[in-house]
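One chain of protein is taken out of this complex; the other chains stay put.
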Amino acid sequence: MPRTTYNKIAAIATGLVLGASVMLPAAHADDYYAGQTIRMIIPFSPGGGTDTFGRLISQHLGRHIPGSPTIVAENVTGAGGLLGSNEFAERVDHDGLTLMTASGHLNLRAFLGLQGLRLDLDALEPVVAAPMGHVTAISTQAGIDDPADLLEAQGRLTKGITDPVGLLESLVALEMFELNYRAVPGYGGRGDTRIAFERGELMINTQSTPAYLNSVQPLVDEGVAMPLYAIGFINGEGNPQRDPAVPDMITAPELYEQIHGEMPSGTIWEAFKVTVPLVQNTRGTVWVHGDIPDEAMAALREGVEAMVNDPEFQEASASILEGYEIMWGDDLGQIKASMDAASPEVLDYLRDMLNERFGTEFN
Amino acid sequence: MRARLIGIFTRHLQTPFVLLVLAGLVAVLTISQSFSLGARLFPTVVAALGILLALLELGRQWLRRGAREASDYTDLGDEDDSPLFFAKGLLFFAWMLGFVGLFFLIGALPAAGVFVLAFLTLQFRSPWLPSLGLAAGIVILLWGLGQVLQLRWPTHLLGF
Partner (left out) sequence: MLDAFVNAFWILLDPFRLLMLFSGVAIGIAVGILPGLGGLMGMALVLPFLFGMDAYAGVALLIGIAAAVPSADTFPSVLMGIPGSSGSQATIMDGYPMARRGEAARALGAAFTASLIGGLIGALALSAVVPFARPLILAFGSPELFMLTLLGLSIIGVLSGNRPLKGMLAAVAGLAIGTVGGAPVAAEYRFAGDFLYLYDGLSLVIVALGLFALPEIVDLLARGGAIAERARGLGHGWMDGVRDTLRHKWLVIRHSVIGVVIGAIPGMGSSIIDWVNYGIVAQTSKDRSRFGKGDVRGVIAPESANNAKEGGVLMPTLLFGVPGSSAMAMLLGALMIFGVQPGPQMLTRDLDLVFVIIWSLALANVFGTFICLLLSRPIARLTFVPFHYIAPVIIVIVIVGAWQETRHWADLAFLLGFGLLGWLMKRSGMPRPPLLIGFILSGLAERYLWMSYNLYDWEWLMRPGVLTIGVLAVVLIVASVRLKRNTSQRAEAIQMAESDKESRP
């Protein structure tokens, strides 16, 4: 090769290497998601509360993530959320290109290790979540007119069961009060139990707070029903916190204190403190695998922060969140923290109760 | 010889079929006993009732052996019961199974094209041009539907 050509080749090669090394440091959060499509698995049927939340996020989050990826929501239904969850847990790559929207009760199922569910929450990170409270009401046929007289309620205290894990927080509350209730399984959904309650078939009913305010409150006004307590939330220190949507309603632990003169204690109280935070995110929790590349995680967090501050998102989410605030950033730490705080005794207690009373099987 | 065997089989298919149903119901009955009370009561009652009906039906078939049975309610009555009809039916099931196999092997769109082409040319000796046209048409239709309705395609084994 003549010397001049060799020099040219060397020059070009050097130029390429220099140019490449200039570009390398720029491969961080901005570029990870550029031009990509994120798949959002929703393990439930379209139209439900969690599905609507998942779709809301998939509509808005994409453009706020650096790189503006498109997020496509996909319903993978079956087995009460198990098929979609298992797919997310086992059959997708851990590259940050797949997210999953779970409900608070699905989180609970994973946490307790429901048979057939192979979702491990320890291996996941929450991206964004939305809470939802619950309220328990009783029919006036029970003959009491103050929640504090709860233990004197008369008659067959029937409570409709759709699926015991799906109602765990209300069942734990009833157990905490040591109320003698009769479980009636077979209801298709909370809406069915609500109609049955209105019809006078069921005596005790728990609904999400928005559903309570919308459909049960009129019954209260008519004098057919009476609110007992809000399940409420549990804050970071493990103390009961009022439900922001019904701040005047007494929470279950507070009612217990009113009846017995002291706060609840023991395993059942620990179980309550573990169950409620997990179920607080009933509206939805968006999960991503914990071991995705750092730049992907950073990009997601940036996107969530930008989305939450976007007035367009705030307006769109107002009707879907029904009076609650989005949980993001540091607030999400509470989800994992409450899981970590659960002792093995509490887990065993919950699993045994579900197994003995309802036959639920665990892994 | 084989035709005659198939003929006998066809004419008396109703008995083996009821026996098949009976076997299924017995299986349901036995497996149900391992469930908890809430889960086993209904299947047990249903299976027991079914077994009773199946035995009654077998009894009725025994008493009326030799008489011809009318075929399904929705038919127009002139169904062929010849062994050839029976065999052809199984053949077409085999074709459908073939399509399902192709579906998982090479993907929905290629499978559709190959299936339509093969079906028309090999089975019905259709001329090449319209068969090719129809095959191309179905692929385009599927592709269009896939886009519009956001249909999902299987991940095929021989990916290309």
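As written, the chains take the letters A and B, and residue 1 is the first residue of each chain.
In the analysis below, a residue touches a chain if its C-beta (ideal position, glycine included) is under 8 Å from a C-beta of that chain, and two chains touch if they have at least 3 such contacts.
Source: prediction; values computed, not measured.
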Using the definition of touch stated at the top, determine which of A:143, A:191 or A:333 touches the missing chain. A:191
Where chain A meets the left-out chain, the residues are 45-49, 51-52, 55-56, 58-59, 73, 75-80, 82-83, 86, 116, 158, 163-164, 182, 184-189, 191-192, 194-196, 198-199, 201-202, 210-211, 214-215, 218, 316, 318-320, 358-361
Determine and list the chain B residues touching the chain excluded from the picture. 10, 13-14, 16-18, 20-21, 24-25, 28, 31-32, 35-39, 42-43, 46-47, 49-50, 53-54, 56-57, 60, 69-77, 79-81, 85-86, 88-89, 91-93, 95-97, 99-100, 103-104, 108, 112, 115-116, 119-120, 123-124, 126, 130, 134, 138, 141-142, 145, 148-152, 154
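Operating definition for what follows: only the chains that are shown with their structure count from here on.
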Expressed in whole Å, how far the mean CA point of chain A lies from that of chain B is 43
Using the touch definition from the top, list the residues of chain A that touch chain B in their complex. 185, 359
Tell me, which parts of chain B touch chain A in their complex? 36, 38
